Structure formats: structure tokens, C-alpha cells
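Note that this complex is displayed minus one protein chain, with the remaining chains in position.
Here the chain labels run A and B in written order, and each chain numbers its own residues starting at 1.
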Amino acid sequence: MVARVQLPREAKSGEVIEIRIAIQHPMETGFRYDLAGKAIPKNVINTLACRYNGTEIFRAELGSGIAANPYLQFYTLAEASGEIEFSWVDDAGQRGSERASIVVVG
Amino acid sequence: MRTPARRRFMSALAGIAAVPLLPVRVALAQADPFAPLVQQITGGAPVKGGRVTIDTPRLADNGHSVPLKVSVQSPMTAADHVRSITLLSEKNPRPVVATFHLGPQSGRAAVATRVRLNGTQRLLAVAQLSDGSFWSGSAEVEVTESACLDAS
Partner (left out) sequence: MTGDWFVPGFSRLALHVFPTSAHLRICAVPLLLVFALTANAAEPQRPAPSRSGIEFAGADIRAMQADDFANPGMLWVERGARLWQEPAGRGGKSCASCHGDAKTSMRGVATRYPLLDPGTARLMNLEGRIMECRERRQQAEPLRYESDELLALTAYVAHQSRGMPVNVTIDWQNRHNFEAGRAMYYRRMGQLNLSCANCHQDNWGRRLGPETISQGHGNAYPIYRLEWQATGSLHRRFRSCLSGVRAEMLPYGAAQYVDLELYLAWRAYGLPVETPGVRR
């Protein structure tokens, strides 16, 4: 699963920063049929969590109403330098993760 | 029954005949499609309209992917912040689109994503604040079908 994370490399302490993530995933609804007429089973990323130096700062429960190749943008307070880590799981049990570092000054 | 009475009669007839042509809004007792879902989320607690904004195009380019941003007016302090935002769809086969969990460390209560919309419909976002209160906001999106069949 290709995933990309975007967040500022550096931020001031107490600054509200924007975090974005984009994941390559079909978010299969379960309502589509293949060329042979068989239903394609539902498989969506159902949970996505974001941790900042180990503490959860954002969590999303997603459904088939989220578009394919999910894109999420949210905010957090820049507190300390460290790692911002994403982890997610889909209906088929496939797990994914991606991380980025941030340097917080002041 | 010559002119004046006939005129009165004819205009009365015309008046009656014109009634169906007038843009009369018939207020049917329509059930709010969101009500049972909101009930599940709030457990019966009242939901106040306001503070929640859904930013999304009025006309979607394609129902498969519609950009959407939901934001809640909140200082996002430890004492007063948004705990969660639930996004509901009126016409999708699965009405709960997503639930986002935030906290005081979020700094700003705003989440953007892209949603799938199964046709023209209303969206409702219900936010739960740290004091247990619920607020909501809605948006209407027009979704059209593609001009051509695509069997690629």
C-alpha cells in the first residue's frame, strides 16, 4: 500500500500544524460487480490512527462513503520534536503504516 | 346571467383551475431521514444547529470523489473542545460516512477528506463537544451522472 504523509518539517512550539495523508487503496464498497458478474467483496480501510510521540492525536473510523485512495487532512498542536506515525487497517486485515519526523523549536 | 355575473363565474372557475398551477408548497409530514441515525449517536440528547460547517461543492464533478471539509467552531482547550465529528449521508447505502475523533491537542477542529455520494443529497455532520453537548451542520450537494457510459 503506497502512502504519503505531508506535514511541516519544522514548527514552533504551540503552533497549529496541518497534517495530510493519502493512501492508495480502492476502498471497495462491496456493491460493485466484476466482468463475470460476481460481487467484489467489501474492503475499506476501517480505522486510521495518528500518534505523535506515542500519544494518539487523531483517529478516524471510515466507511465505504470515503472515496477511493483516501485522503485526510487534520490539525494538531506542535508540542515536541519527534515522530508522527500513522497506522491503519482494512476489512481484509491488511495493515499499513507511515511516519514522518518533525522538529519543534521554542 | 349576462356580463357581470358571468365574469364573476368565469373568473371563479379560472381561479379554481389555476390552483394546481400555483407553486404551492405542500407541507407533507416528511420524516427527517437523519433522525434515527442522530438518535443513535446522541442517545436522544438534543442536537443544536450551528457551529458546525460542511464545506463542499454545491455541484460535484463526480459522485465517486467529492472534496469535503467539516469544521467546528471551538477554542479546542482542555476545558472546551470537540471530541468527535460524525458525518452522515442522506442517500448513501451506508449512511454513516465517517467518524473523526479529536481532542484538545488537535488545535483546530477541522477535518478534510473526499467522500463518495450516491446521487444528489444532503449531508449532516454531528459534533460532540467535551461538555457532552451536540451540534450539527448540513450541506446539500448536487451529483450528476457521467455524460457517457464507461465500460472500460
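Throughout what follows, a residue touches a chain if its C-beta (ideal position, glycine included) is under 8 Å from a C-beta of that chain, and two chains touch if they have at least 3 such contacts.
Everything numeric in this text was worked out from a predicted model, so none of it was measured.
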{"item": "Among the chains presented, those that the missing one touches", "value": "A, B"}
{"item": "Residues of chain B (touch criterion as defined above) contacting the omitted chain", "value": "57, 59-62, 64-65, 67, 144-152"}
{"item": "Residues of chain A (touch criterion as defined above) contacting the omitted chain", "value": "2-4, 6, 20, 22-24, 26-27, 67-69, 71"}
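Operating definition for what follows: only the chains that are shown with their structure count from here on.
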{"item": "Distance between the centres, which are taken as Cα means, of chain B and chain A, whole angstrom", "value": "26"}
{"item": "Chain B partner contacts - residues on chain A that touch it in the complex", "value": "16-17, 27, 29, 31, 52, 55, 57-68, 70-77, 79"}
{"item": "For the chain B and chain A complex, residues of the former touching the latter", "value": "64-66, 69, 87, 89, 92-94, 96-103, 105-108, 110-117"}
